[in-house]
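Note that one protein chain of the assembly has been removed; the remaining protein chains are unaltered in position.
In order of appearance the chains are A, B and C, and numbering begins at 1 in each one.
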Amino acid sequence: MSRKYLLLILSFGALLAVPSVIHDTFFLRIITEAILWIGLAISWDVLAGYTGYLNFGHGAFFGIGAYTTALLMKLCGWSFFLALPFAGLAAGALAVIAGIPTLRLKGAYFAIATWALSRAIQQVALVMDITGGPDGMRLPTFLHPDFFYYLMLGVVAAIFALYWFLLEKAPFGLKVKAIREDDQSAMSLGLNPTWIKLQAFILSAVPTGILGAIYAYWITYIDPASVLGDLVTDQAVVMAVFGGLGTLIGPAIGAIIIYLFKTYFWAYLSDYQVLYLIILGGVIAASVVFLPNGLWGTISGYLQTRNAVKQKPVPQEKIDKGVHHV
Amino acid sequence: MSEPLLQVNAVTKTFGGLHAVFQVSFHITPGEIIGLIGPNGAGKTTLFNVISGFYAPNKGQILFNGQDISGKPPYKLAVLGIGRTFQVVKPFAGLTVLENVIIASFARHPKRRQAEQHAWMILETTGLADRANAQASSLTLAGRKRLEVSKALALEPTLLLLDEVVAGLNPTEADRTIELILSLRDQGITILIVEHIMRVIMNISDRVVVLNFGQKIAEGVPRDVAKDSGVIQAYLGEAPQ
Amino acid sequence: MELLPQATVDGLLIGGIYITIAIGFSLAYGVMHIIDFAVGEWIMLGAFLGYYLNLWSVLDPFILLPAIFLVFAVIGYLIQPLVYRVISGKKGNPVLMGLVFTFGLALMFRGAALTGFGFYSHSIPSAISQDSFFIEMGSVFITIPYVRLAGLLYAIAITLVLHFVLKKTDFGRAVRALSQHREASGLMGINAKRISSYVYGIYVGLSAMTGVIIGSIFTLNAQMGGEYTILAFFIVVLAGMGYLAGVPWAAFLLGLVQSFFLIYLNPSYTLMAVFGILFTILLISPKGLFGRGV
Partner (left out) sequence: MKGRTKVLALLLVLAMSVPVWADEARDFFKVGVITSLSGSLATGGNVTKRGYDLWADAVNAAGGIEIQGKKYPVKLFYGDDQSEPAQGASAAERLATQEKVDFVLGPYASGLTLAAAPVLEKFKIPMITGSAESPMIWKEKFRYTFGTIPPVNYTGSAPINTIAGLNPKPKTALILGSNDTFSKATAEAFQDAAVKAGIKVLKFNIVPSGQDLIPYLSAAKAMQPDLIAFGGHDEELIKLVKALNQINYTPKALLMHYGVTEPAFIEALQKSADQVFGASVWTESIKTKGEVLWPDAKSYADAAMKAYNVPADYTQAGSSAAGIAFQMALIKINGVPPLDEKKRDELVDALEKLKVNTFYGEIGFATEGQFYHANVGLTPLTIQIQNGKVVVVGPDSLAESKPLYPMKAKK
């Protein structure tokens, strides 16, 4: 466990140093976007991997965050940092409104209901005047690569840490998993599944809205197709599944690999423009067939079985401690 | 006699016009072990589900410690002190045995550390401590049934509903479980148990309630009930006249 | 002039097209519990085969339908074991695995079509695709395009044939057994794998035929798939997933909603209304209009 921590802290430290090593703003942009996708993949996985609910409308939270920021900055003249929390709040509010009815649905029905909802929201943005309809919105331009890099890194690291604490350390994580495994049994043990699922939904939505806000300010232009389309959800799903559901590290690894793979093809093999679709599609399909637990799931599964051989019996002092407590 | 801990008053539960449970009444006093028996499809599990809050009764009332709990959701009842097991065991398969029990412990010990200590203690009593770090899915059937009881116990219930925790076990395992049940009663936990194996029910129950076609057809000490003609007929498959 | 009859007829005609989009998909879901993200891409591929066959043979697309069905049924039959392997895995979440797997397939097909067929939109000309007839009764005047009527008739025919096959043949009984009692059907000596392969073949073949009809009524291009995947999802969920008999009603309902919105209300809000209705129905009756979904 401590090894894992060490690795995480080391990579975070390395990431902090990136702008002082890399002066190429394109690379910085690529890394910034890779970090954005890590955030989106893990926030999707909070619901999918930990509670088993496949949200195919994840992009709606992202878009709501982006539009909230754009509207507050343009119409109310707010500063970005003032608008930022409201982007999270708006996404959280949507999670509550959408979550209470939809979380009753099971399996594919939940997936399709959330997807339909996100489509409906996209249509709303397309027909409203205040959002510019299909023309989208332009935000004040503030193009400072280091600023966005550190902002994205800071926010995603905070999200990661928050998730890590809540899902892997705090009681909440076990409760959520209990509901994923068997909600009837969980109910009989005093857990209110609706409430816990709703909490997980909010936990997934708020950071996504904040990431949407950063995206909007960073790219300076948003429209219904780019922030409310299927792309955000589709890509986050693929990354999380490829990396391995139900963990935080899996989707993060998935995000990095898929994003860099796609970007490499895009940047350097552009003449084979459609080939990348074929290859990306092939990688996704093959990974599902050959790595049903995702990349990280497979690796850690392998490590576990290897370690299981050497596993020590339960330490006696732990048992004693428990008994002593009686 | 002290106040009844649980009072079931003329409870009816119907599914699409069919009475799964019809006007059943009985009570349990603290410290008792009550056996709930009846042929297949008699409505035992449905009654369990009604008492533990998974179904709301269509008619009738359930009082727990004098408080009306009919229609309250299971997670509220769990906190009030009603623990239950499932006939078809429901471990959290992807989690470890310890984690399974910790989750139940949260009801009384919201802090992770305390919950974990509590869980260790429970596993010690139920004899699963040596399997604490194994995946729940790797347990044998006996282990899973034990885990089921451990989880219910971790709630520190005053009333424990056990749904066929002995059925399917070999004689040694069964004896260990019976011992466990009796020791729980000695700790002051009141128990309502559904069991198919007559030997078990008749040996450990203070009283038994017999259901057939959703209705209560007999109630009393095991010895008397075993002689009841209606009960015998029900078990022999003939409808009572 | 009275618009109501025309709006109704138009809605039903659109509904006819929607039936063809969704019926195979619903069948596949009922039997295999797979949500196929590539349904639109099967439609697209079928449309292109129809387009090229029509260019080459100059036969009317409606005459080409059986050939297209055959070709794609074989493709579906051959691909199915892979799909089966994905969705019957013990590990992970099979629904999700199926979704992601077919999502990957869809990307591949789209990329391959863009490479092979280019970006342009085409149309498959049919002898009947440019004309219509009228019904006049007093003040009521209804225009009915031949090609759309043909589409509706085709949809009804397919529905009836499927219905007949499922109810009256041994194969159909096996399919129904499989969709209702997966475990028990194995005990009854039904080869689930074999039946699933046939069903998947039928589904792919039906989708491909739909592509040809869409190509002759509307247009076809390499990126058309997404739009029809959405429609297929929509109708199947509305009908109740895997509940075949619900598909025509859901399709007609959707067609009518669209038609009435376009005619009587603000056309801008048509799609919003459509998604709003899907969402609402799922909330009121999570298993579709009839509560009969799997």
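Please note the rule applied: contacts are C-beta pairs under 8 Å (C-beta built on N, C-alpha and C of every residue); 3 or more make two chains touch, one makes a residue touch a chain.
Small disclaimer: the values here were computed from a predicted structure and weren't measured.
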| item | value |
| --- | --- |
| Left-out chain, listing which of the shown chains it touches | A, C |
| Residue among C:Pro81, C:Pro267 or C:Gly291 that touches the chain left out of view | C:Pro267 |
| Residue numbers in chain C that touch the chain omitted from display | 1, 3, 6-7, 10-11, 13-14, 17, 114, 119-123, 125, 129-132, 143, 145, 147-148, 217-219, 221, 223-224, 227, 258-260, 262-263, 266-268, 270-271 |
| Residue numbers in chain A that touch the chain omitted from display | 3, 6-7, 10-11, 14, 17-18, 21-27, 29-31, 33, 123, 126-127, 133-136, 138, 141, 143, 215, 219-223, 225-226, 231, 263, 266-267, 270-271, 273-274, 276-277 |
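One rule holds in what follows: only the chains that are shown with their structure count from here on.
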| item | value |
| --- | --- |
| Most centrally placed chain, judged by C-alpha centres | A |
| Separation of chain A from chain C, taking each centre as the mean of its C-alpha atoms, in whole Å | 33 |
| Euclidean distance of C-alpha centroids - chain B vs chain C, Å | 49 |
| Interface residues, chain A side, partner chain B - complex | 169-171, 174-175, 177-178, 180-182, 184-193, 246, 311, 313-314, 318-319, 321-323, 325-326 |
| Residues of chain B that touch chain A when the two form their complex | 52, 54, 73-75, 78-79, 83-84, 86, 90-95, 99, 102-104, 106-107, 110-112, 115, 117-121, 123-124, 129-130, 132-133, 151-152, 154-155 |
| Chain A to chain C touching residues, read off their complex | 48, 52, 54, 101-102, 104-109, 111-113, 115-117, 119-120, 123-124, 127, 230, 234, 237-238, 241, 245, 274-289, 292-294, 297 |
